[in-house]
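FYI, not all chains are in this one, though none of them got moved.
The chains carry the letters A, B and C, assigned in the order they are written, with residues numbered from 1 in each.
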């Protein structure tokens, strides 16, 4: 543990976040995501849920403001309303200096392909539907 | 994730618990414990607390009923009452078929020495005082 | 050994099953299958047969109910009746909450190709004909 580092950030996750540069991506995956088979670097945070981790990461890591998108969801079907977990994510984005971010949606297997290219995947125990999310790192100025 | 395996048990922790045999010990350490410098096998469960993990482990792993002690606390000073977290531990022991267990107490540096000999140490984010605990595995019959 | 974990599941197999996510596949191969040359992760269970392992895995791992198929056999010739071992497999599927699964059949070399993409292959000592089987993992809800 260190001062001012949220408890859910493991030493290895902190190292990974710090190694990432402009444009590198990290996936925060739900409990059913095939993380081990898709990850270039795998970080396990079993027992934790995505909103807590998302909030902790965003206190440390800026999102990319140059790219078209710096947040990606895994698409759900043609339903009319967004899944409840996305609402939580947007509240967290609002409170962490990322008010202008507009998340993109990716079809399941395109999401898997993009996850394979990401610098790291965090495996969580999240059980909410459609909870997988990709973040693209921005720059520290 | 698998059916009937508590979410806070990571794949690697489950493998470690299963590899352990009669008399092998595992430490569940608080957030300030020097886990990396003392562990033969290190398992990190950042963001989690000990009671949840203790309960999950005891649903899977029996304690040693042959040994003098199969639960060890890190001693606190000459105060009159036990730390609150020990009460929680004893409630958990009661509800997991370990009613007859009488925990032993070890002075800080003797606890460290025993932890070094343990098969594994789990590093948590527990912040309660005097929360470190060692479990000695029993037999499956 | 742990409580409620079937004896034929090794620590490493349990870890592999737990790491697998939605859509990941595992092969349970007979004694003559070229497992070592095709496996990304190889688990050896020499001396054991497939039905016992299949039953044990299905007590822990759900099958994919979204995919067209979540069970694959290696095709046998144009005979009229299914090999006896497939009957056993279907009885096991019936008794493990997988009543609606309809296995697919793959020609030998297509089966080999799919096995190469699987997350893991279990090498057994099964000697029944046409016994190789692939399972696709579903979600824990």
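Keep this in mind: a contact is a pair of C-beta atoms (placed from the backbone, for glycine too) under 8 Å apart; a residue touches a chain by one contact, two chains touch by 3 or more.
The structure presented is a predicted model; accordingly, all values stated were derived computationally and were not measured.
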{"item": "Homo-oligomer size of the whole complex, from 3 visible chains", "value": "10"}
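Just so we're on the same page, only the chains that are shown with their structure count from here on.
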{"item": "Chains in simultaneous contact with chain A and chain C", "value": "B"}
{"item": "Distance between chain centroids, defined by C-alpha means - chain B, chain C (Å)", "value": "35"}
{"item": "Junction residues of chain C, two or more chains touched", "value": "19, 140"}
{"item": "Contact footprint of chain B on chain C as seen in their complex", "value": "1-5, 11-12, 14-19, 59-62, 140"}
{"item": "Of chain A, residues touching chain C in the complex", "value": "29, 31-37, 127"}
{"item": "Touching residues (chain side chain B, partner chain A) in the complex", "value": "1, 7-13, 31-32, 44-48, 52-53, 125"}
